[in-house]
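The structure under discussion is supplied below as structure tokens; questions concerning it will follow.
What you see is the complex with one protein chain gone and the rest in place.
Order of writing sets the chain letters: A and B. Residues in each chain are counted from 1.
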Amino acid sequence: MVDVAMDHETGLVVLKVKAFAPGDAQHLNQQLLGLGEDLVNVLNARAEGKQVAEAERRVGAAEARVQKARAALGAYRNSEALIDPARQAQGALEVANRLVAEQASVQAQLDQMREATPRNPAIPALQERVAAIGRAIAAQNGRVTGTSGGIASKMAGYERLAQEQDFAAQNLNVANAALEQARVETLRQQYYLERVVDPALPDEPALPHRLKIVLTVLGASLCLYFVAWMFIVGILEHAPED
Amino acid sequence: MAALHQGWAIQTRVIQALIIRELTTRFGRENIGFLWVMAEPLLFAVLVGLLWRFEKGPQEHGVSIIAFVATGYLPLVMFRSTVQRAMGSFSANSSLMYHRQVKILDLILVRFFVEMIGHMMAYLFIATVFYALDEFPWPHDFGYLLLGWSYYALFTLTLATIVAPLSEMSEVLEKVMPVTTYLMVPFSGAFFMAEWLAPDVKAAVLWSPPVHAMEMMRYGVFGDAVYPHFSFVYTPAWCLPVLMVGLMLCRHVRRVMMVE
Partner (left out) sequence: MIRCSGLVKSYSAGHRRKIVLGGVDLEIGRGQKLGLLGRNGAGKTTLIKLIGGVELPNAGRIERKMTVSWPLGFGGGFQGSLTGYDNARFIARIYGRNYRDIQDFIEDFTELGRQLAMPVKTYSSGMRARLAFALSLAIEFDCYLIDEVIMVGDQNFQRKCHEEIFVKRADRALILASHSVDFIRQYCDMALLIDKGEASVKGDIDEAIALYSNL
């Protein structure tokens, strides 16, 4: 007879085996424990397989996405011949600004010269310089905005690719965290079968308690007899007086 | 030996006759008659069991709640009604003293037997029905169940033997006894296993003899699903001296009893 009882207070499971010979009982108990261990292993393997594999697959996908985004950005840079449009545009604008300032100071010098010495021979040279600076400003502005080759028109494409790369990287982080979580979870949910006590082999048969069985049967029969007696007497007495 | 045998024969004859008489006087012959003896414990156990079932769910601490309540309530109701009926049982039945073979102790024994057998019937009935409904386990060990039941019965009989003569000697007892039997409820072990309690509460309830009997019965029914705490000797060791006192009180009351 096999008896399994879960102790809710200590969390132990007690497996008792009764057989007709002590050796048989021990053998049965060991076999059952072995089967139990196998079952626990199978269950753990199954749980681990499912959860962690799913997380690992997600990490793989995220990594692929990151690589793709990085490659796309590199290709764009090569094809458009630019590294960082924002910084490049900023450089061009700085140059243009400096030119504007310089133009303003040359213009001021020119204006002053015209006031004071209208016939100064340096005036045409200054005029030429203002015009040259004006052209340079236009050229710099044209680099940033303006025509189809301007930096501003390449900006949108670049930013899309850069953003994709950011997203992909974040996604990878999340996926990695999830994988870690899944591993911890699996460890936590793992079934353990730890043998607290190994099945022992009694030197002498511990059962049956013959006296106890006899007394129990006697007691139970007495109780049943009482109950039946009262039942029958009750029914007999129930009959009304003839 | 022959005298002993004859005495035993008379004793059983008298007890049987008294039980039948008790059944007819108490329950009459109308409708279900003597089956009423089962009705009260059945109703109590089943209704309280269902109440707990819906309040707390099908299981508590890993055992079926209906079975737990039934195993606790039936002995408790047996105790309560036996003690209640023991009160005033001498003066109510004094006319029986006209027949010398009826001893004063028989009056207590008879009421005790009727209650005990009635509650045993109820127990059997409830267990069978709920076993069929899968709410009651097949008892783990009938030996513990029976021994626990007999210990509980011994305690019940002991208290009945004390209460019956005392109720003849003092009016006050009759008034306070119902309250006392209610106060006894926490010490009956009906609604808990000692294991579930805080250590000092557990130590306190284990002074009460019926708790030992109840733990034994619970172990008999639920087996290793519960952690029983009981001693085989405590209940009889408590009951036997008290029973002696009760018997002496009965003897005293019989000596001064006035029969109309």
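Note that in this section a contact is a pair of C-beta atoms (placed from the backbone, for glycine too) under 8 Å apart; a residue touches a chain by one contact, two chains touch by 3 or more.
Everything numeric in this text was worked out from a predicted model, so none of it was measured.
Only one of the listed residues, B:L35, B:M97 or B:L197, touches the absent chain: B:M97.
Against the chain not shown here, chain B presents residues 10, 13-14, 16-18, 20-21, 24-25, 95, 97-102, 254-260.
We adopt the following convention: only the chains that are shown with their structure count from here on.
Note for the complex: chain B touches chain A at residues 16, 19-20, 23-24, 29, 33-35, 37, 61-62, 113-114, 117-118, 120-121, 124, 142-143, 146-147, 149-150, 195, 223-225, 227.
Across the complex, chain A meets chain B through its residues 3, 5-9, 14, 16, 212-213, 215-216, 219-220, 223, 226-227, 230-231, 233-234, 237-238, 240.
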